[in-house]
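Excluded from the complex is one protein chain; the other protein chains are retained at their positions.
Coming up: chain A.
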Amino acid sequence: MSTPGTTRNPGPVVWGAAAALIVLVAIPLLFIVLQAIFPAIGQGSLASPFDGVLDVLTDPKLVGMAGNTLVLGLGVVVCSAVIAVPLAFLRALFQVPLARLWDVLLLIPFMIPPYIATLGWIMTVQPNGYLKQVTGLDAGSYLFSIGGVIFVMTLGVFPVVYFAVSRTVEAIGGRYADVGRVFGASPFTALRRVTLPLSLPGLAASLLLVFAMAIEEYGTPAALGRQAGFEVLVTGIDTRVSDWPIDLRGAAVLSLVLVMMSLGAFMIQLRILANRSFETVGGKPQAVRKRPLGIFAIPVVAAFAIVTLLAVGVPLFAIFATALSKTLSGGLSPDNLGFDHFRAIVADENGAFRALVNSLSLGIATAVITGVIGAATSYMVVRTRFRGKGFLDALTVMPNAIPGVVVAVGIILAWNQPWLPVTPYNTPLILLMAYCCILLPYPVRYANAAFRQVGDNLEAAARVFGASPLVAFRRILFPLVLPSLLASMLLVFAVATRELVASLLLAPVGMSTISTFIWRQFDQGSVGLGMAMSAVTILITTTIPLLVTLASGRRGPM
């Protein structure tokens, strides 16, 4: 833990954050736990507690599913680190050609919903898929395996690590490594002993996110893993929620197993960061000085290009090719291509346009709310001392591990109680609350890492000069963590705009979001229209962060 701050008395910031966490996260979570204990809580009855919990927990399939979940989570974490960490260090410490371009392109995987990316990969590599149609190559069905699931998921989430690590390393700069060099360390030793350890908060926080994302994600393992008999906890949970007879309590129990896994990862992360200081942002200005790559420029650019091609090029190609094909069976022949599906969206057939507006508004609201709560919570956790902050910190990790569908069940149970005088249930507000709950971990983890890097002396100096804690937070700390926070808010915006699993269950009657619209098209066999909607969404959600970046004049969008 970094040196505790001077603030012992929790101010209004802290109370506000705590209240928001309780409403948004603790209450739905409480009802998931209640559902796990009381099978008939949905009917408002507390009858036969713990009845059958053992049956769920001793199900022989559970061990297999839990093991597969761990394999998947760790596999995605390792693969993401292998791809992202070298790229991030290169990007942060050297003059990588076209650096800005790579940053923008590597943002795009956030904007591609995982289920769409998976479908894109299937349509690309299956026999007679786009790969075959374009190049004549046949990749067979390697995709439908554990390796395929890890491969596709890694390509979707590794940018989380890339942006977190490259920003952290950039903030450390070459300065600390230079000190090491002055004292006789080789460049490699300086990297290993100085820069790498100092970048740990960003690396550990982002890998924790990746692990939680990987064990929670439903679409990819369902589409690619099932055929290979690779069942994970999330697919097991979904079966219990949507298969007759509906078993909400079984789903709740399995979700708590997932939460335990995520908390385990969280504890490991805390241990890694414990008793060390990562303060690198002191009062001294630092020049951002990057080294030239020399002859290594070509292989480095090639590495960025290959990764970008796989993570962005392939899914985007499949999405646009399908969106532009009049029929799926017509293939990529010129007379089968046209803008019919896009025209249908512009003409607002089936309420496509309204779904876009709904999701974009929800995405913006979620980003703002989670950003504010995230900043306040991280400040509280890193900078203040009061009892219960550890609990509140842990609360901010859990939603990330709970499958969206179970969060949705918890929210219905909590907010559809008959004795509530007013309730957000069945209004758009309930989706906003669900998105905030699910996505709060992002700003919290990003801001948390940023706060750990800001030296105490800055805040102390402000206090010496008469600033109140609130002013010190607003004028000193907040601007310093703003870049990280803004980055996470853009991420939240992108993910909230396309959230599917909770929306499917929770959308108020009569309301569509982008993802429920797309899902409906797929479900009814209109893949082209669904892909056209995805394409429009990806364009919009990529443009907005770019505009924010240009307007704020900061380096890089993340």
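As a working rule, a residue touches a chain if its C-beta (ideal position, glycine included) is under 8 Å from a C-beta of that chain, and two chains touch if they have at least 3 such contacts; residues count from 1.
We take it that contacts and distances are computed from a predicted model.
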Missing subunit (named according to UniProt) among the choices "Iron(III) transport system substrate-binding protein", "ABC-2 type transporter transmembrane domain-containing protein", "Succinate dehydrogenase subunit C" or "Cytochrome d ubiquinol oxidase subunit II": "Iron(III) transport system substrate-binding protein"
Absent-chain contact - pick from A:60, A:136, A:245 or A:421: A:245
Touching the absent chain when the full complex is considered, from A:186, A:361, A:416 or A:468: A:416
Contact partner of the left-out chain, one of A:350, A:400 or A:453: A:350
Touching residues on chain A - with respect to the absent chain: 41-44, 119, 122-123, 126-129, 222-223, 226-227, 229, 239, 241-246, 248, 326-331, 350, 405, 409, 412-413, 416-418, 426, 504-505, 507-510, 520, 522-527
